[in-house]
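A protein chain is absent from this complex, but the other protein chains hold their places.
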Amino acid sequence: MIPKNNVNPDCLNNRDELHESCGVFGIYSNDDIDAVRLTYYGLYALQHRGQQSCGIAVSQDGHITGHKGIGLVPEVFTEKVLDRLEGRITVGHTRYSTTGGASMEDCQPLIIRYKEGQLAIAHNGNLINASKIRLDFENRGAIFQTSTDSEVIANLISRFGLKYKNFEEVLIETTKNLLGSYAVVIMTKKKLAGIRDPWGLRPLSIGKIDNSYILTSETCALDTIGAEFVRDVEPGEIVIIEEGILKSIKTNQKKPHSLCIFEHIYFARPDSFIDGASIYQSRLEAGKLLAIQHPVEADLVAGVPDSGITAAIGFARQSKIPYGEVLIKNRYVGRTFIQPNQKIREESINIKLNTLKKEVEGKRIVIIDDSIVRGTTTKKIVRMLKEAGAKEVHVRISSPPVKFPCYFGIDIATKEYLIAANNSVEEIKEIIGADSIGFLSVENLLKCPIGAPKDSFCTACLTGKYPMKVPSGLDETLEDK
Amino acid sequence: MIPKNNVNPDCLNNRDELHESCGVFGIYSNDDIDAVRLTYYGLYALQHRGQQSCGIAVSQDGHITGHKGIGLVPEVFTEKVLDRLEGRITVGHTRYSTTGGASMEDCQPLIIRYKEGQLAIAHNGNLINASKIRLDFENRGAIFQTSTDSEVIANLISRFGLKYKNFEEVLIETTKNLLGSYAVVIMTKKKLAGIRDPWGLRPLSIGKIDNSYILTSETCALDTIGAEFVRDVEPGEIVIIEEGILKSIKTNQKKPHSLCIFEHIYFARPDSFIDGASIYQSRLEAGKLLAIQHPVEADLVAGVPDSGITAAIGFARQSKIPYGEVLIKNRYVGRTFIQPNQKIREESINIKLNTLKKEVEGKRIVIIDDSIVRGTTTKKIVRMLKEAGAKEVHVRISSPPVKFPCYFGIDIATKEYLIAANNSVEEIKEIIGADSIGFLSVENLLKCPIGAPKDSFCTACLTGKYPMKVPSGLDETLEDK
Amino acid sequence: MIPKNNVNPDCLNNRDELHESCGVFGIYSNDDIDAVRLTYYGLYALQHRGQQSCGIAVSQDGHITGHKGIGLVPEVFTEKVLDRLEGRITVGHTRYSTTGGASMEDCQPLIIRYKEGQLAIAHNGNLINASKIRLDFENRGAIFQTSTDSEVIANLISRFGLKYKNFEEVLIETTKNLLGSYAVVIMTKKKLAGIRDPWGLRPLSIGKIDNSYILTSETCALDTIGAEFVRDVEPGEIVIIEEGILKSIKTNQKKPHSLCIFEHIYFARPDSFIDGASIYQSRLEAGKLLAIQHPVEADLVAGVPDSGITAAIGFARQSKIPYGEVLIKNRYVGRTFIQPNQKIREESINIKLNTLKKEVEGKRIVIIDDSIVRGTTTKKIVRMLKEAGAKEVHVRISSPPVKFPCYFGIDIATKEYLIAANNSVEEIKEIIGADSIGFLSVENLLKCPIGAPKDSFCTACLTGKYPMKVPSGLDETLEDK
Partner (left out) sequence: MIPKNNVNPDCLNNRDELHESCGVFGIYSNDDIDAVRLTYYGLYALQHRGQQSCGIAVSQDGHITGHKGIGLVPEVFTEKVLDRLEGRITVGHTRYSTTGGASMEDCQPLIIRYKEGQLAIAHNGNLINASKIRLDFENRGAIFQTSTDSEVIANLISRFGLKYKNFEEVLIETTKNLLGSYAVVIMTKKKLAGIRDPWGLRPLSIGKIDNSYILTSETCALDTIGAEFVRDVEPGEIVIIEEGILKSIKTNQKKPHSLCIFEHIYFARPDSFIDGASIYQSRLEAGKLLAIQHPVEADLVAGVPDSGITAAIGFARQSKIPYGEVLIKNRYVGRTFIQPNQKIREESINIKLNTLKKEVEGKRIVIIDDSIVRGTTTKKIVRMLKEAGAKEVHVRISSPPVKFPCYFGIDIATKEYLIAANNSVEEIKEIIGADSIGFLSVENLLKCPIGAPKDSFCTACLTGKYPMKVPSGLDETLEDK
């Protein structure tokens, strides 16, 4: 789906500048396990990938039914709802968080009926040819009810279902028509399938509990439900679980492996592993390399909670500067929190963050964050630290400047809001009021995901090198939405 | 849409045996009127046609947007929601009430995007060839996300939109393909259209406030919002309001006028007029003719609240037997009401109805209801009256026995539940425990809608004479849903 | 409790001028009956006496616990809440409806802890010496947390509990100190008690299911739960049910029996019996006497739904003028209904009432209502009927003009809003625009409750003859609240 440039008040993270992807999940149960409840816990573990809405589809009594709604997993699913759903095959989805535009229509999984029966689809990513496909379909008379890519994919499956009897072939033909990023989990009444785009832009993993299979955006969901990790779905691979057997189809569309590097920088949960690399270790390594690349004399290294903590630990280890904390975050946030109005002096009110004055006073502070998008939060943090008595504030960012729009699922659609697209590093330093600033280089960043295949990342938003040709005018298309 | 055979605990009416149709509404505003709020009040006036869910679509800032949800009009629409919606063209819908199966997907109006832009559709009725059309579309690759007829109609419009540039022609071609009952209100960003099926099975009226046009299932909604009645949409007519002008298209598909007689018997609000006839007057007349057809010596005539009241007044006037009340109904019902469990002796608990003992004691009572479907409520009422001391209980029904399934929108899908399909009048009398029973004849019933065209009614559920050929196997199709 | 002069938008009745009393209920179960659920249905049957809030207290596991909240009975009590409550002794309450001022603190039953343990109290009525007692207590150091009379009574019980060991004596002494109207249901962990004031201003009845006792404001709640009526609690009587036995205490404070005549005119449900008289029959009789007292030549007699219906039937029977309906009421109302704003032409929008034009056109109509308080609704109805084509509109009111404030529970605190306190009958006719008007005389009204003791009614609001000396300055006290 196409994220919009909205501010997210609900984000548990203080950085309101970059939006998450979605999370997908699915179970094919061969055992006496409670597939629906495990999906609930699995989605709960993928909540960080999307807080706007969520849903579960299940194959029940020969039909695919389900429940979805606006809100967090524990808000949307009550005991009563979970009790009503039962079945052996499930598909689940968490959608990224945004203000206002939460529409029921766009909640996933999408459940459709077509010639071959019923389908449920959950998608993470962004198809850059979705508009084109929609137009093609509309030109042939089709109607669309949502703005999701899942609906586009469902239409393709339905169309190829006319030509190819075999579900495998249908999925293969479908993927041939998809351009962009996609990690998709699909179910029919009797089958569960997972698809990862040929570039492997979005993650998708396979797990097992006894003889039951699990598909999940991240491995942390496997740990949460007590499942063992089997392997990642490979870029360009389709897996179909049917009659208890997992079958792998390697489409011959494989492209240069290009996992979104922001999964490592920010999106994924630190306890997840993607394509063999530990997210946590990757962030720790980024901090270490940052310390080598941009050394500074200082008294304390601290991270912006929570996104900069791990890199800060790495930076401290490498630099031998003591690690500590300088900011405390109020974690009690929710969808109904009331923002300060104009009468309350906004500049002096720090609802979510507070400084630890004793730790900061008189010290030279290195403050680490994982990335800068607009720069407003970083600027506010620098000011808060200075006001708390910091002698110097050195900003270190464990990723390179974000300069280019992303068309594959990150919410950075237009350049105008990107501080690094419009300012030099020196200018950024001035804008945010830091004593020094340092970004991790692309070269160093790519060293961080230890264990992942070499050069297997998409760094388009940092380098402008897109893994595939992006249709001209896409920017406009996005804004038109 | 296809109603299901569910019991409705929320129905404000005590007769849980027959389900309502839906209500449709739309405004094309040429003046400075608050079209969205007026739609809210319009739907509120059509609430009796559907209590399960409701929705409003509006053309706003060049887009069609809207809000819909499960529940009554005042539950689904808050001040906050109404404040968010604004525009000059609206379409609204109330859906009939049922237990459990209230699905978000099936809420209307349906808003879709197709080649020509956006559409919102609200439908009242039942297409008997919907399954066939769906199958045709599915065979050509289309997907379906709801079980509504609106989605079928939207697909037809989209397909004919490829061939015919003119919206008029598109709608004409679309109606050529529809078989069954339909009163449809459709909007594009700049147009509002109303369509009534060639048999005129479901009602649809045109109203005006100053220069603004209103389309509505029933005229009571016009009174509610202070609009004047203009005329009924004719069977087989399409009206399109565009640039402030209402244009009428008479398709050459006109069929024998066949308004569902149950609109007069039960569905419509008594203060509505359909095809020139007052619903109230029609029910009064039914009572009078019933008194002539089935006279009885008695001390008191009373109606089952609320459905039998008007006919009872008519019966009393004709028979000269005093009119009175014998049953009091608790009107505080809602969706969350908790039904008695097994521990509570169900047979002795009368949650919603109570007898007026002093009125009943020692008297010969004529109790009037508008129809009998399953017979369970009537049976219970007869027992209550006897227990309250009635000397005799004479049941009079202001419509003929319901013996045949309806395929055009009434929830009487299978014969097995129809007491009159399986029992003689004498047997019914025995089952319900009455001292005598009398049904209004079809002949007399057709005399009731004073002012309506002669012989302009569908009496299929009473006579088995369907206005169109019903596809064989439709019963099964319905049950399969 | 002291009702305030608020407009009630939620009232299912169209007459927004007069407010209801409260409803009280209690069960002492000696059998295996589900006392909590039966209390739920009992309160549901008493919902018409109060729609603002409700609550149930229950003696459970040696404690008195409960649940109460703002809203209708089905809104406040969910399955989950009912499942949590279990016990053999219960007290329930429904509080009258008002706008805005719904406060959690004032929900009843009030559950308190005092020297002797716990108590739960539910009260219907209004103590005119409540302020004085509060002041006395406050002067001795007591604190108050609510504005209910129940808290005043609880304080008295607690105080007398120090002096008298016997619960009977405590209640007797307590009642000696109460001035005004009260029908009270009280429970301790092991006892259930009912108290009715010496004037019998508010109703209170005793019922039975097998060996279990029920106390209720109205007998309709007994019918609803399948209980038999035993007798009314007498004015000045205290009943205590303990160890399965009902004990009656006749305090020697008995005063002239003075049931609030408005219970017959408007408050009570027609299927209830109070002090031996059927409410329904009483209203029917009022209509008959009205026809004798104020005859008129007319074509149709109709009642304002729902409050005037029964009297209209009586009027028609007596006058031989045909009975009919002229107004249809939309029954789908709820607490969340959005009132029309200024942009919508209020004068032309009739949200809740609509006329039956065919019935009204060209006719001389007698329209009956049970009372006139402010006169605004009556005025609107007369205008609507005239606009619908009525040749003449004759207003007949089945009670005398309301001219004096009530201090015993009806919401008519100040004279300034009473149309009849400030205008002659002739002037009222002019104000409301009727062709003629007629009120039932006090003399005739008192003939209506057939079976009730002679002259056993309070008619203070009609005659200014208060059953007890009302403290001077009470008006001010009320307004100060």
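For clarity, chains are labelled A, B and C in written order, and residue numbers in each chain start from 1.
In the analysis below, a contact is a pair of C-beta atoms (placed from the backbone, for glycine too) under 8 Å apart; a residue touches a chain by one contact, two chains touch by 3 or more.
Here the structure is a predicted model, which is why all the values come from computation and not from measurement.
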item: Contact set of the excluded chain (shown chains only); value: A, C
item: Touching the absent chain when the full complex is considered, from A:Glu105, A:Asp136 or A:Glu325; value: A:Glu325
item: Contact residue for the chain not shown (choose from C:Leu162, C:Ile245, C:Val425 or C:Ile450); value: C:Leu162
item: Missing-partner contacts on chain A, residue numbers; value: 12, 33-34, 37-38, 40-41, 44-45, 47-48, 51, 72-75, 77-79, 82, 220, 223-226, 269-271, 278, 280-281, 284, 309-310, 313, 316-317, 322-325, 328, 330-334, 336-338, 340-341, 343-345, 348-351, 354-359
item: On chain C, residues whose C-beta touches the chain left out of the figure; value: 68, 104-105, 110-115, 119, 138-145, 151, 154-155, 158-159, 161-162
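Operating definition for what follows: only the chains that are shown with their structure count from here on.
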item: Chain-contact steps, minimal, separating chain C from chain A; value: 2
item: Rotation in the CA alignment of chain A with chain B, degrees, nearest 5; value: 180
item: Per-chain Cα centre nearest the global Cα centre, belonging to chain; value: B
item: Chain pair with the most C-beta contacts; value: B-C
item: Farthest-lying chain, centroid of Cα atoms versus that of chain B; value: A
item: Centre distance in Å when chain A and chain B are each reduced to the mean of their C-alpha atoms; value: 48
item: Averaged-CA centre spacing for the pair chain C and chain B, given as whole angstrom; value: 36
